[in-house]
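For this view, one protein chain was removed and the others were kept in their places.
As written, the chain order gives the labels A, B and C, with residue 1 at the start of each chain.
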Amino acid sequence: MAVHRLAPTPDEYAYTFGGREALLSVCPGDLVEVRTEDCFGGRVREPGDLPSAVVPFSELNPVSGPIHVEGAEPGDLLAVHFVSVVPARDRAVSATFPHFGALTGTHETALLHGPLDERVWFYEIDREAWTATYRATASDFELTMPLDPMHGTVGVAPAAGEVRLVVTPASHGGNMDTPEVRAGTTLYLPVNVPGALLSLGDGHARQGEGEVCGTGIESAMETVIAVDLVKGAAPAWPRLEDDDHLMTTGSARPLEDAFRISQKELVGWAATMTGLDRLDAYQLVSQLGLAPAANVVDPNYTMVAKLPKWSLRDAEAYGGVHRRLRALAADYRAR
Amino acid sequence: MAVHRLAPTPDEYAYTFGGREALLSVCPGDLVEVRTEDCFGGRVREPGDLPSAVVPFSELNPVSGPIHVEGAEPGDLLAVHFVSVVPARDRAVSATFPHFGALTGTHETALLHGPLDERVWFYEIDREAWTATYRATASDFELTMPLDPMHGTVGVAPAAGEVRLVVTPASHGGNMDTPEVRAGTTLYLPVNVPGALLSLGDGHARQGEGEVCGTGIESAMETVIAVDLVKGAAPAWPRLEDDDHLMTTGSARPLEDAFRISQKELVGWAATMTGLDRLDAYQLVSQLGLAPAANVVDPNYTMVAKLPKWSLRDAEAYGGVHRRLRALAADYRAR
Amino acid sequence: MAVHRLAPTPDEYAYTFGGREALLSVCPGDLVEVRTEDCFGGRVREPGDLPSAVVPFSELNPVSGPIHVEGAEPGDLLAVHFVSVVPARDRAVSATFPHFGALTGTHETALLHGPLDERVWFYEIDREAWTATYRATASDFELTMPLDPMHGTVGVAPAAGEVRLVVTPASHGGNMDTPEVRAGTTLYLPVNVPGALLSLGDGHARQGEGEVCGTGIESAMETVIAVDLVKGAAPAWPRLEDDDHLMTTGSARPLEDAFRISQKELVGWAATMTGLDRLDAYQLVSQLGLAPAANVVDPNYTMVAKLPKWSLRDAEAYGGVHRRLRALAADYRAR
Partner (left out) sequence: MAVHRLAPTPDEYAYTFGGREALLSVCPGDLVEVRTEDCFGGRVREPGDLPSAVVPFSELNPVSGPIHVEGAEPGDLLAVHFVSVVPARDRAVSATFPHFGALTGTHETALLHGPLDERVWFYEIDREAWTATYRATASDFELTMPLDPMHGTVGVAPAAGEVRLVVTPASHGGNMDTPEVRAGTTLYLPVNVPGALLSLGDGHARQGEGEVCGTGIESAMETVIAVDLVKGAAPAWPRLEDDDHLMTTGSARPLEDAFRISQKELVGWAATMTGLDRLDAYQLVSQLGLAPAANVVDPNYTMVAKLPKWSLRDAEAYGGVHRRLRALAADYRAR
């Protein structure tokens, strides 16, 4: 078992997918222990640290990577299994950010209102108890909630030579901001360039569906991933698998187009795995599918479509790569 | 305990919210055993019964009602608790319908494509085993799945004298098509006219989130509801409560506006119940909320926003009306 | 030439399409001189008259009608030619209204912002010079601009027994708010109920495309219309014709769906009139069509699609009804 470590120095963080040299090269079947910084580059530390004041716009949402995967070629599927995702600090942060969020005018939903107040919330992280504690800013309400750590941003270099800001989710992955990218889940990404060039960041100690205010509980993370390749199996859009569900994603605007993409992908995947024709698969998904929002705040919105694996009977996706990476993760933890 | 029965004759079914005389009058605290027909008026019985051929467009989605609730006045909240929802027949039906559904051109998403094939699926309903069995039409795939019966359409007469087709969900309720309207849930609707004029129908033996193909597993139902009033507490949009979650809904297009409505409603409700200011509530919902699609096929799309009740600590919505109706339902079942 | 007069008393104004008895009955080929009130019912008279304070919500946008047209049956086309549209007062008014307009959060685009300031602008109307004069409220800028009077709201009773608020544009017409409904234009509406039940109101001394702030230069009008029927020719959506263009409309959300409807309608109309197949007509419209916004503020947004009549060579729409009504209008003016 090859285990690598990737802990970028401050000047090594990336702010785009594409356009960067790899920081690390690994082989299919390897594991990587990755340190990621929070979406504010760790600069929001005090109640008075307003993100728009302390973080230059071009340095929001740093990602760790890219990681070059040996043998990855355009058209392949890159499987990224999340072995563990653990907050790296005792404190995490959330905030409203001017003209960003689902319940405010934005740069695209361009209105004449001024911005909502910019405000910062600090959460105390207890890794022993596996909890985060919220404290209201304008009253004395306080609430302890379970951790559910995840990565908002995971992706590869885009196709056709594009270089995209990390904040934009699209078919190469990116800032999908779905809570489904948690430990125990395998993310499937299309490979667009030799080596795939995987990067990840934007950890959240937890996040509701939709990421309504524009931020999760933003936290630097100590994360372990295992990577693998399935030759020639690139999906059109990122997919996920955990022990119970197959999941597809769509990232677009308006939100119904993100929904349509995710659902068409799920219908097609179910058809491929069961031999159903497209209308029969459409019917099955219609009665058994789940459809949670991921984010409704980023430059593209993201919807997730989920199908319980029991509904596909004995079919196994991509030759069982999730099962094998699950086993590899168990070996890693047992060392 | 007053228990009424409402089983409309074929010519008594309603096809609008508003514009109809009440079929029944009940008091707050009463129960009603309601028979509802399926969305095709029970006319799709054989594989060759294409819905567009056997059901006149104006007779899609019949509802049972209206039910007049004594003392209900504009500005009140009508609570409708679902005591039980049980399929009334051994067979239920689903279908694609021309120019209707999330993955087809429609009358609004007007494209030059012809319609997708119109196809019918029959499901065998086993009320003992509490299952429905799917059979593919183009291969021999078969799958037995648990029932999760619900009502797609529940609403009251609209405000301002409007009369709306049953298929349109809006602030008066209507065809929201969320699987959350199941036994054990209380639906909160605004009262717009004296007596509220509640109607319901469009039962589904189960339905995935989004109702992607445009229909659930359409089934006539034997349903028991308990109704109550909270004076002067009308919500702007329908809300729901079950034992674990508070839920808000928004019905609009594009889908992000349905999302925004549901989330703003949830933020406002959480603020009211906890004393949090709006930004503190926005923050709390952002980290703890769930955001499943209800339908992405009807004239308005519907999103649901959910907050776990434990996050509100000791607060109880509307003076505990859900808890009381829960108890009333238990008494009914214990008779 | 039969010329009728319709000048409703204050309590005769209608606030819905559908659900009302006719105030007047006319025959195809008749003219009607109609008095319409402004969208605020004439109640905004002084700088301090904020619309939200002086006009009950249910009394916004009164319409004059319905007018029963003898012989009109479901499936027919009602042609409404605008002979003249003349402001009825020396002063007209515009305003921002809370949570209404294209550049503000609204009830559907539900955000956490408070409303923009509610402000009123009075325009001096000079019917001799055919001008309106704008005066800024916060500086001394003043501008005289040409009148271009139009009706924002024209429609018939909806299909299937629906009753819709006047503010909502849909396939029955309604509050489309396009500046194309001016003198010299013929509006084509589908007949949904016997007698059609035509109503109109919401005159604007002029209005930009999109009606961005939510109101035009709102003015009571003295308007003359001529009506006619084309049996069995009901369009799916309202259409317009002036001397130079054929026009189709679509009213929906999101705005691209309004665009799609209007364009598909135009493609279909051009195909019917020229014998082109659908793709050939699609191509022609793509190179010659115009696509102005009508409104991006009402419960449905409205787009207009326009094709120059010269591009159809000798084809004439609906057997020349626009030409005949044009001639009738000339006779009326020549009396």
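Here is the rule we use: a contact is a pair of C-beta atoms (placed from the backbone, for glycine too) under 8 Å apart; a residue touches a chain by one contact, two chains touch by 3 or more.
What you are looking at is a predicted structure, and each value in this text was computed from that prediction instead of being measured.
Taking the whole complex into account, name the chains on display that the unshown chain touches.
Counting the whole assembly, the omitted chain is in touch with A, B, C.
One chain isn't shown here. Among A:136, A:267 or A:325, which residue touches it?
Per the contact definition at the top, the residue touching the missing chain is A:267.
Among C:36, C:64 or C:215, single out the residue that touches the unshown chain.
With C:36, C:64 or C:215 as choices, the missing chain is touched by C:215.
What residue numbers in chain A mark contact with the hidden partner chain?
These residues of chain A touch the chain that is not shown: 15-16, 18-19, 57-58, 107-112, 160-165, 250, 252-254, 257, 260-261, 263-265, 267, 278-279, 282.
Please give every residue of chain C in contact with the chain that is not shown.
Residues of chain C in contact with the hidden chain: 94, 96, 101-103, 116-117, 119, 121, 132, 134, 136-139, 141, 143, 145, 206-217, 253-256, 259-260, 263-264, 267, 274-277, 279-280, 282-293, 296, 301, 303, 305, 311, 313.
Name, in rising order, the residues on chain B that touch the hidden chain in the full complex.
103-105, 109-113, 116, 254
Keep in mind that, in the parts below, only the chains that are shown with their structure count from here on.
With chain centres set to the mean of the C-alpha atoms, which chain is at the far end from chain C?
Chain A.
Using only the C-alpha atoms, find the rotation that maps chain B onto chain C and quote its angle between 0 and 180 degrees, to the nearest 5.
180
How big is the gap, in whole Å, between where the Cα atoms of chain A centre and where those of chain B centre?
Here chain A and chain B have centroids separated by 33 Å.
Report, in whole Å, the distance between the mean C-alpha point of chain B and the mean C-alpha point of chain C.
Using C-alpha averages as centres, the distance is 35 Å.
Which residues does chain A have that touch at least 2 chains other than itself?
103, 116, 254
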